[in-house]
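On to chain A.
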Amino acid sequence: MKALIASVLIAQASVAQAETPTLTVYTYDSFVADWGPGPAVKKAFEPICHCHLNFVATGDGAALLSRIKLEGARSKADVVLGLDTSLTADAAATGLFAPHGPLPALDLPGQWDDPTFVPFDWGYFAFVYDKTKVKTPPQSFPELAKSNLKVVIEDPRSSTPGLGLLYWVKDAYGDKAGEIWQSLAHNILTVTPSWDEAYGMFTKGEADMVLSYTTSPAYHLIEEHDDTKAAALFDEGNYMEVEVAAKLKSSVHQALADEFLNFMTTPAFQEIIPETNWMYPAIKLPGGLPKGFDEYRPKKSLLLSAEQAKALRAPALAEWQAALSR
Partner candidate 1 sequence: MLIAALTLGTLTAVALHARGSATLGAADLGALRFTLLQAGASALLSVALAIPVARALARRSFIGRRLLIALMGAPFILPVVVAILGLVAVFGRSGWINVALITFGLPRVSIYGFQGVLLGNVFFNLPLAARLILQGWQTIPAEHFRLAASLEFAPADTFRIIEWPMLRAIVPGALLAIFLICLTSFAIALTLGGGPAATTVELAIYQAFRFDFDLTRAALLAAIQFALCAAATLASLKLSLPIATSGGLDRPVERRDAGAIALRIQDATALTLGALFLFLPLASVGLSGIGALPGLPMAVWLAALRSLGVAVVATGLTGLIALALGLSRSRGGSRLIELAGMTPLAASPLVLGTGLFLIINPLADPAALALPLTALTNAAMAMPFALRALLPALDQIEATQGRLADSLGLPLWARLRLVVLPRLRRPLGFALGLSAALSMGDLGVIAIFAGPHSATLPLQIYRLMGAYRMEDASGAALLLLIISLALFWFFDRGVGGDAKA
Partner candidate 2 sequence: MLRLEALRISRPGFDLTADLSIPKGTRTAIIGPSGAGKSTLLAAISGFQPLAQGRITWDGQDLAQIPPGHRPLSILFQDNNLFPHLTAEENIGLALRPSLRLTTGERQKVRAALARVGLEGLEQRRPAQLSGGQQSRIALARALLRARPLLLLDEPFAALGPGLRLEMLDLVREITMETGATLLMVSHEPTDARRIADLTILVSEGTAEPPKSTLELFADPPPALRAYLGN
């Protein structure tokens, strides 16, 4: 009798499961961490959509795109969340992504007119330093080059900020980018494979500055009540990173995927972003930004178009390698 009841219950449970669709979202690893946005987003979205939200972590943004390319049209993903503007041209060229629906009013510096990718947060790359140690931070790349400050940067071949810096210099200096890199060579303490090592070395006091984001000091302010960290704003402007999501053409849950992308640009999702992903939200939040987020607003926002980024990637990398391999 007990066995019968148990099997009926199991059968019911599996029926209930079959009736609740599952939306599969591929994202980068830190998004799904317990202290990342993932758990809160899942909690907020599931009651609205009456679905299961299943995050699949794949390493970082570049790994995410590799994964989609490997899987092609057979991918189990409905939505891909976490590509950035340095990857979108490549991603669009795969033809695997479907256009998005109408967007609400976005709060990005500059116009957003990409038909496929929906931005969910953004930030500025910047050199972060300790105010108690660096009294007069450089205000441009040439000033940095003239100083004796030691910086840690990330490798553009394996890290998103590293690639961002490559585009930053290229966008600001064009054909002179190689010379800038040569003049910076003596400042570069070392190049790390990813942001983790670089930021870890900076917090250990190994380097004067580290390539990170203008929102990094806000983390220390809010979570550690430490106001000694600051971001240097450059006269050339600071390069932007816009993180985006898109729906896959192959998804069997097209409507649900649209619903998720739509939800992504509502306050319920966006309010989670600043203090879990430590980036700017993509829309104006009703409650405003947390403290520290308005501290560093660059004089100018730099961002190459997706096509420019794609075209400049190889030559910019070659310049970088040539200048720093000496």
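Keep in mind that, in the parts below, contacts are C-beta pairs under 8 Å (C-beta built on N, C-alpha and C of every residue); 3 or more make two chains touch, one makes a residue touch a chain; residues count from 1.
Per the selection procedure, all candidates are chains of the complex that A comes from, given by their letters.
These numbers come from a predicted model, not from an experiment.
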| item | value |
| --- | --- |
| Complex member in contact with chain A (any copy), out of 1 or 2 | 1 |
| Contact set on chain A toward candidate 1 in their complex | 29-30, 32-36, 38-39, 54-59, 62-63, 65-66, 69-71, 74, 76, 90, 150, 155-158, 185, 188-193, 195-197, 199-201, 203-207, 216, 219-220, 223, 278, 317, 320-321, 324-326 |
